[in-house]
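Of the protein chains in this complex, all but one are displayed in their positions.
Take a look at chain A:
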Amino acid sequence: MGAATTTVPRAQPHHPDPNENYLKAERGIMSWLVTLDHKRIGIMYLISVILAFAVGGAFALGVRLELFSRGRTIMDADQYNRAFTLHGVVMVFLFIIPSIPAALGNFILPIQLGAKDVAFPRLNLMSYYIYVFGACFALYSMVNGAVDTGWTFYTPYSMRTASSVIPMVLGAFIMGFSSILTGVNFLVTVHKLRAPGQTWTKLPLFIWGLYSTSIIQVLATPVLAITLLLLCLERFLGLGIFDPKLGGDPVLFQHFFWFYSHPAVYIMIVPGMAVVNEIIATFTRRAIVGYMFVAMSSLALALLGFLVWGHHLFVSGMSEYATMVFSGLTFLVAIPSGVKVFNWVATLYKGSIRLESPMLYALSFIFLFTIGGLTGLFLGMLAIDVHLHDTYFVVAHFHYVMVGGTVMGFVGGLHYWWPKMTGKLYSEGMAKVAWFLVFIGFNVTFIAQFIMGSRGMPRRYYDYLPEFEIFHKVSTIGSWILGAGFLTMLAMFIISLKSGAKSTRNPWGSAALEWQTPTPPPLANFIKVPTITRGPYDYHLATEEELSEQ
């Protein structure tokens, strides 16, 4: 299979100069579409996930606009169901899951390892096209009636609805394979392609995060794959496995689904944390306090993530004993999360903090993720969850984790590595304006949802009682501010591409390895294979030349 076919033929005669910067080494659209260079594949993923984010964002704004006032505003109930489902599916499967690992990770991971490429470049390109292929299925479903099940595709509704479930589910199934193959590729790359001297304890924390994520991708995604396949077959053949009418168990679907999707939460959040580590170290010019604790907490999150899926099923019918066990296990997740937050705070303490745009996103991450995490504890508490389950409190909670976590991490990382990727600088002033809008807009949108959720506003409802109107209005206005923030950011990056100043090798003065190579990096990543002698955060050992802006 794929992994078996990984010997890349040697570069042909007349191959491009490996010391030429990767953007210029080869030319023409074809040289991008068939490239085996991890940096270019990373950029292709980047463009794709940003497109997906725009589509998902448009649906979000539509859903919010509908809820601005009571009764019908811009769509009917049926369209509303489809809009929030598409928003969820696109954001989760097309945007968040591939965003940091496949886009930023592809670009940065091999460079931070001092490797020339990922272990299996051809498989890497294949993963990208599998992702695109899966996205096409999702797109087909969208134009072909779309899905109204919610992104969780819960049975028995998903077996009966007339909407176009099968292409959408197949799309998620296919994108799952892309995720698995990326995970396999990264696992092997970290194990086998580290540069001389790059020991496990000198690995950047970004790598530790991606490594942990890869474990989840490889071990959890196949369970989702078989679940979605069974769902398709259930619709085709009426298997009876999930169908209560035929003696099956619809809740079994939920168990299978969350066995993937809870760990998937860590596919979303661990990479975000990993980006934050890099940014904080660079913008405080300090080593992350408790390196080993932070590294191991990524692994702990990855493993604990497999044990807590039952907290999504507290009210779906489980034995009391099982609910208690799942509730207890859920609290354990707070420990590694807390370790990270405390270590970041300890690093910030006494660090010489520079509040440039990547750092603003990293700090936002810590702030918003802490709120998301603490409200998660409420939901993990059995008795409270019975009240809050499927209310807007849950919606606000997971947006604090996913948007406050993953999206802040992704956007922060994009700002941070933008000069390295494109060789261009962007307008710091405009970046700060965008950040301000995003941060304010986000909180306005979702704090309102916490309040109405705790007062009993159910999620996924097309209409609501008069007492919720004010909160919905505030939330919708917040979503416009948020949208304006992302548009500003987009404009800023486009301007940077068109007329940004040229970036120096190490504009942030970072001690990490990826900043030691020219900007943008040469095709072979380094002009000379580096030998690693100090850790990525050993600012006291780094030379002036390494940290200098030239």
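For the reader, a short list of remarks on this structure follows.
Definition applied: a contact is a pair of C-beta atoms (placed from the backbone, for glycine too) under 8 Å apart; a residue touches a chain by one contact, two chains touch by 3 or more; residues count from 1.
One rule holds for everything that comes next: contacts and distances are computed from a predicted model.
Taken from the listed names "Cytochrome c oxidase subunit 3 family protein", "Sugar ABC transporter permease", "SDR family NAD(P)-dependent oxidoreductase" or "Electron transfer flavoprotein subunit alpha", the protein name that UniProt assigns to the chain not shown is "Cytochrome c oxidase subunit 3 family protein".
Only one residue from A:F59, A:F120, A:W151 or A:Y539 touches the chain missing from this view: A:F120.
Residue A:L252 is the one among A:L252, A:L299 or A:L547 that touches the chain missing from this view. Where chain A meets the chain that is not shown, the touching residues are 1-11, 15, 18-19, 115-117, 119-121, 123, 180, 183-185, 187-189, 191-196, 218-223, 225-227, 229-230, 233-234, 237-241, 243, 246-249, 252, 256, 524, 527-529.
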